[in-house]
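Okay, handing you the structure first.
Every protein chain but one is kept in place in this view of the complex.
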Amino acid sequence: MSAPLAKVADAERVLDVANLRAYYQTWHFGVSRDVRAVDGVTLHVDRNEIYGLAGESSCGKSTLIRTIVRAIRPPLAVVEGSVRFDFGGRACDIYALDRARLAGIRWRHLSYILQGSMNVLNPVRRVRESFVDFAFRHIGKPMPQFLALVEDHLARLRLDPAVLGSFPHELSGGMRQRVTIALASVCRPDFIVADEPTTALDVVVQKDVLALLREVQRQIRSSMILVTHDIGVHANATDRLGVMYAGRLIEEGRTGEVIREPRHPYTAQLVTSLPRIGDIEPKQGLDGAPPSLAAPPPGCRFHPRCPLAMEMCRREHPPMVEVAAGHRVACWVKAPPGGMAAP
Amino acid sequence: MSALLDIDRVGMTYVSGTLLARRVVRAVDDLSLRLEAGRPEIVAIIGESGSGKTTLARMILNLATPTDGVIRFRGTDVAKIRSNHARADFMRQVQPIFQNPFEAFNPLKRVDRYLFMSARRLADARGAEVDALADRALHQVGLSLAELRGRFPHELSGGQLQRAAIARALISAPKLIVADEPVSMVDASLRMSIVNLFRSLRDELHVSIVYITHDLATAYYISDRVLIMQRGRAVESGAAREVLANPQHPYSRLLKASVLSPEDAGKPTIAANT
Amino acid sequence: MQAYAIYALKRLAQFVLVVFIGINLAYLISHATPIDPVEQTVSAATSFGNASPEAILMMRASLRELYGLEGGAVSQYAAFWRRVLVGDFGPSLSAFPTPVSTLIGRALPWTVGLLSVSTCLAFALGNLLGGLAGYFRESRILKLAGIAAMAVHPIPYYIVAFVLLIVFGYLWPVLPISGGYRINTPWGWNAEFVLSVVTHAILPVASLVLVGVGGWFMGMRSLVSNIVSEDYVVYAELAGVSRGRILGAYVMRNALAPQVTGLAMSLGSIFNGAIITEQVFGYPGIGTLLIQAVHAGDYSLVIGIASVSIVAVSVAVLIIDLLYPLLDPRVKVA
Amino acid sequence: MFTVLRDLLRYRTEFRFGAILTGFIAAFAALSLVSPYPPQDQFVVPPDLPPSWSYWFGTTSRGQDVFWQLTFAIRNTMLFGLSVAVLSRLVSIAIGMWSGYKGGIVDRLLMSVNDTFIVIPLFPLLVLFYFVLRDRMSWPLLALAMASLGWAYDARLIRAVALSLSSREFTQQCVFSGMRTREIVFQEHLPYVLPIVFYTTMNNMNWSIGLEVTLSVLGFTDIDTPTVGVMIYWANQHTALVAGVWWWVFFPVLFVMILFIGLFLLAISTNEYIDPRSRLARMGDVSG
Partner (left out) sequence: MHALRHLALALFLAMCAVSASAEELISDLPRNETLIVENPEGTIKNAGWFNIWAINAGGQSTGLHQLAMDTLWYLDPQHGLDGVWMNSLAAEKPIYNADFTEMTVKLRSGIYWSDGVEFTADDLVFTTELHMKTNGLRWSAPFQINVASVSAPDRNTVIFKLKKPNSRFHSLFTVRWGAIWIMPKHVFEKVADPLKFDFNKPVSLGAYVLHSYDPNGKWFIWQLRDDWQRTTLGRYGKPGPKYVAYVDPGPPDKRVIAQLNHELDIIHDTSAEGMFTLAKQSKTSRGWFKGFPYAHPDPTLPAVIFNLQNDTFKDRRVRWALALLIDIKAVSMASYRGAATISAIAIPPTGTHTESYHAPMEAWLRDFELDTGKRTIKPYDPNIGRQIAEMLRPSMGEQIPTSADDIARAFGRGWWKPDPAAASELLQAAGFTRRGNDWMTPDGKPFAVRLVVEGDLRPVMTRAGSMIAQQWRQFGIDAKTEVAQGTLPDRRQAGDFDAMISWSVETYGGHPDLSYFLDSWHSQFVAPPGKMQTPRNWQRWASPELDKIIEQIRSTGFDDPKSVDLGREFVKLAVREMPIIPLMAYNVFTVMDQTYWTGYPTAEGDPYTDPVPNWGNSRAMMVRLKPAK
C-alpha cells in the first residue's frame, strides 16, 4: 500500500477537526487551573489513510484523540472547535449527536484501540463475551453466525480462534493487543483510532502488531489515527504525520517528508537526535523541558528551548503555514506566513 | 590486569508457588562477563522484557543473590557483603541509575537531600564539603547546585531528574555504574544528552558502566561491548559495533530486524517477523 | 486446577491459624479469671436455701471433683485442646452436666439464621444501591439514599437497635420486641411458626441491615466511581455497549470481587453486631447465651462460645475465600 | 499539616461540617472542667425534672443534671476513643510499616497474624476480657485491650502503602545514598503513611467509641466512670424511657450520634483529600 501522492479532495475527508480546544478544568481545594491540553488544533484525515500523531509525553496527543472520539469526561471539556466525521456521505459533528445516535456510530463506524493492552479488556469476561458485547448488535446476525463470523475474522488476522475462550490475563501482552485490534476491526468500521497500540511491547512483538494493524487497515480499507511517541513506528506505519508540542500541532505532512525534511526546529531535533545502528555521528539532545500546559509561555510554545528563537517567537503564536504540498508548519523562522521560507 | 567486575557463570533461579507446586523460573542462566579494572568501558546488556537483564543488574548491585556462580567486585564476592560497613564501602564504588527519573526521587522530598545524604554517608563529607561535593557532581552532569537547591522532583524535567540521579551516583566517585534502562522513560528529545553523558563519564571520569537496555540503537551509539540476552542466557557478545552491525545469532538478527528506523519513513512496508 | 489447590491450601492454612490463635486467646484470657466456678455454684445453690456451713464445705469439695478442676496448667491446656479438636468443650458449669456443645448447638441456628439473612440483605441492598449511585451520579434519589446511608452507618449497632426498639415496640407497637417466635407456637414447618419466626426477626434483622447497608453502599459507590474510569469501562463505553450491560457486567461485576473480600474481612465485626442485637431484642442465640454465661461466671461456656464464634466466622470467611476465584478469574495464579 | 487543614476547612463541605460537629462536641466536653457538680455525686439536683431553663437537658432519676453529666460523659467517651486510636495507631504503624518494608517471610508471617485479628470476632473477646477483670475493669484497661485488638485492619492498609513504597525506585535510591533502614522508613515512607494514619484514627475512634458504648450499655465496663454508654446504662437501670424521663436517654444518644457523624465526615473528607489522584492534582502534575 502506498500513500496517495496527490492532494486529496475535501470530499474524501473522513475526519475534519477544526480549531479544537480541550482543557482540563480542575478545581482542587482552592487551586483552580485550566490545563490546555489541546489548544487550537486543526487537522483532517482522509479515507483509507493512516494518520500518525507524534509528540512526547504530555504534549496533548492522547487528549486530542480522546476529544476526537468524544471519550471525554469531566474535568476534560471541549472549549472550542468542532470534530466532524463523514462516514460514507453522512457527515456529522460528533458533539452534536444524541446518545442513541452516538451509540449507533460507535464500533460500527468508529472504533478504537486503546493504550495499555493490560486493562482494555474486562478482566472478568472471556474474550468471546467482549466480542458479543461490542459487536453483536452491529452485525445483526443470530449468535451462532455471529460467532462464526468472529472466528473467520480472527482467522483472517491469523489469530487462533481458541483465544475466544480465554480470559484476558491468560494471554500475552502482544496477543492481547492483537485481540484488541481484531475486536476493533470486526465490524469493519470506517475509522479506527489507535492510541499507543504498541507502547510497552517488546520490539519484536511491536513489529508484528504494527504489521497486523496495517494488514487490517488494508483489508477493511478504513481510515486510522495512530498515536505514538515513537518516530520509528510512525516512519513504518503511517501515511501522514502530525507532530504536537505542548498542546498544539506544529508540523504536519506526509510521513516521509516530515521525517526526512523536518521544518520545525522541534521536529528536526526529535528526528535527528535519534541514533541509528551504523551511525556513530555524535548527536545532541535538547535541553530543558516542555512547558506546563497550565501556564504555557506566550508566543510559540517551543521558544524557550528553540535555538532559533527570535523576538517574534516570544510574542506571538505562529500560524500553520503550508510550506510544501500538504506539508504545514507553525514556525516564525522556518515558515513565516506569506512566503515559503528556505528549508 | 585485575578484574573490576567478574561475573562468573552466574545463574538465578526463582522459585514461585508453594512447596506443593513449585514453579521454577530460570531468570539468568550461566552468564559470564568480565570488566577490567583500569580500562573503563561501557558494556551494554541488551534484551527484551523477561530476558533476565534486570535480574542481572540486581545481582550486580547486591540487591539479589545469585543461586549459582559468583559475582566478584574487585575480587570480593558481592553476595558475601553483609555488614553495614562493607555495604557502605561497596556502595561507594558501585552505584545504580534507575529507569524512571520521576520515580527515582521521593516526590515529597527535595531532590538535593539525596545528594547531600550521599555526600555525608558515602563520601564522608562534612559541613561545607557537602555542598561542594554535590555541586561538583552536578557540574559533571551539566547542572549546578544553585539550580537544584530546594527544588522538588515535580519542578524538574525528566532529563534534569535523570542527570541529578547520575550526579548523586557520582558523588562517591564510583568505579562502576549500573544503569538499568536509564533512558527508556525519558523523552526522545532529551534522551541523547543523557546517553552522551555516559560517554563522558567513561572518558573523563573513567567510570565503567553496565548499560542495560532494549534499545539497540543507543547501545550501538555508546557502548564498547554488548551482550545480548535471551531468556536468561547470553546469546551473543562482543565488540558493540561488530556485533550489532553484523549479528550472528538468529535472535540477535531478529532483534535487529525488528528495529523500526526512521530511515524507512515514507515506505510503510512493514511486515510481520513471523 | 493445581493453582487452585495451592490457593485453597493457603486459605486453609490461614483458617487453621485464625482458629488456633483465636481459641488460644479465648483460653488464655478466660483462664486468667479470678472467678471460681465452684464458688459461683455454691453461692447460687445456697442463696435461697438453708444450708449449714458444714454442708457447704462438703458441697465445695464434691463440686471441685465433679467439675474436674484438678490438674496442672499444662495438662489442663493439653486436655483442653484434645477435647476441642473433637468439638467437646466439656460440661457447662452453670448448667452442669449439660455439655457446652449442646447449649451452643441449640443457640447457634438462631444466630446463624439472623446473621446470614441480615448480612445477605445488607450486602445485596448496599451493593445494588451503591452501584447504582456510583454509576448514575446525577440521580437525586440515589444521592438522598447516599446521605441516609452515611448518616446511619457510623452509629453503633446498639443505638440503632435501641431506637428501633423504642419506635416499633413502644411508640408504635406493631412488631414483637422480644423472643424468637410466639410463645407456645409448636415448632415445625407450619405457617404459623414460620410467620411468627419471621415477624420476630424483622426488628433484629432491620437493625443489622440498617447499619450494615451503609458500609456496602459507600464501599460500592467509591469502587464504582473508580472503576468507571478503568480502561475497560471507558473502552466499552466507547464501543457503545449499553449502560445496563456496562453497569452489570463491567462495573459491578468487577467491583464485586473486592466487596466480597470486604465481606470476608468484616464478618467478625458483623458477628459483634449480632450479639448486641440479640441482647437488645431478647432474641435467642449465641449472644444471649454468652451474656448469660458471663453473668453466671461459667467459663467453660464462655470459652466454648468464643471459640465457636471464632470458628464459625472463620469458616464463613474460608467459604468466601474458596469461592472467590469464581468471581475473579485472575486469582488462580495467586 | 496546617495548610492541609486550612484547605479542607475552606473547600470541603463535609470536612467543615465534620469539624463543626466534632468541635461542638469537644467544646461541650471541655465544659466538664467547670461543672458545678462532681461527676459521681447523686441527688445534687431534684430528680426527674424535664428540660427547662434551669436544667437545660433536664435531670436524671439519680438527681443529676443531665447537662453536666453529659459533659463528663462526652469527655470520657472522646478521651477513650482517642486513647484507643492513638495506642492502636502505634501498633498498626509499627506492624504495617515493618511488614511492608521487609516483605518476604516477615511480611507473610505478620500478615497472617494480622488477618487473624481482622477475622476474629472481637466482641466475645472483649466480653471475655470483662469476664476476667470484672470489678477491676477500668477504662484505661479497656482502652488498652481494645487498642491491642483493634489495630489489624489499619495495619493492613498501612502495609499496603509501605509495600508499594518499598518497591519504588526512590527507596533504592535512598539505600544507595547510604540511608539506614530506620531513616528510610521514618523519613521517606512515613509521610505517605501519615494521611492514612490520620484517616484511620477517626474511623478507629468511631469503632472504639461504638464498642465502648455497647459494652457500657450492657454493663460490661466500669459503671462508675460516666461515659455516654454508662449514662444510657443508668437510664436503663431506672427504666427512664417507660418512666417518661426520655431526656436522660435522648441527649446522650443525640450527642454521641453527632460525635459519630462528625468524626465520620472528617474521615471521609480526609480520605478524599489523601486520595492519590487528588493529591497529584494539587501537586501540579499535568495529565495529558
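Lettered A, B, C and D in written order, each chain numbered from 1.
We adopt the following convention: a contact is a pair of C-beta atoms (placed from the backbone, for glycine too) under 8 Å apart; a residue touches a chain by one contact, two chains touch by 3 or more.
What you see is a predicted model, and the numbers here were worked out from it, not measured in a lab.
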Q: Could you list, sorted by label, every displayed chain in contact with the chain left out?
A: C, D
Q: Identify the residue among C:185, C:225 or C:261 that touches the chain left out of the display.
A: C:185
Q | Residue of D:62, D:75, D:89 or D:189 touching the missing chain in the full complex | A | D:62
Q) Of C:106, C:143 or C:245, which residue touches the hidden chain? A) C:106
Q | Touch criterion as defined above, residue of C:13, C:28, C:57 or C:120 at the omitted chain | A | C:57
(Q) Using the document's contact rule, name the residues of subunit C that touch the chain not shown here. (A) 34-36, 39-46, 48-60, 62-63, 65-66, 92, 94-98, 103, 106-107, 110, 128-129, 139, 141-142, 145, 169-170, 173-180, 182-185, 187, 192, 195-196, 199, 202, 282, 284, 288-289, 292-297, 301
Q: Go through subunit D and note every residue touching the omitted chain.
A: 40-43, 47-48, 61-63, 134-135, 219, 222-224, 233, 236-245
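Just so we're on the same page, only the chains that are shown with their structure count from here on.
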(Q) Among the chains here, which has the CA centroid at the largest distance from subunit B's centroid? (A) C
Q) So which chain ends up closest to the centre of the protein, judged by Cα positions averaged per chain? A) D
Q) Is the number of contacting C-beta pairs greater for B-D or for A-C? A) A-C
Q | Interchain centroid distance [CA atoms averaged], subunit B/subunit C, Å | A | 55
(Q) At least two partner chains per residue is the criterion; list those residues in subunit D. (A) 284
Q: Give me the residues of subunit B that touch two or more other chains.
A: none
Q) Can you list the subunit A residues touching subunit C in their complex? A) 69, 71, 73, 102-108, 111-112, 114-116, 118-125, 129, 133-134, 167, 169
**Q.** For the subunit D and subunit C complex, residues of the former touching the latter
**A.** 112-113, 115-116, 118-125, 127-132, 134, 153, 206, 209-211, 213-214, 217-218, 220, 232, 241-242, 253, 256-257, 260-261, 263-264, 268
Q: Over in the complex, which subunit B residues touch subunit D? Could you list them?
A: 61, 63, 84, 88, 91, 95-96, 98-100, 103-109, 114, 117-118, 120-122, 154, 165, 168-169
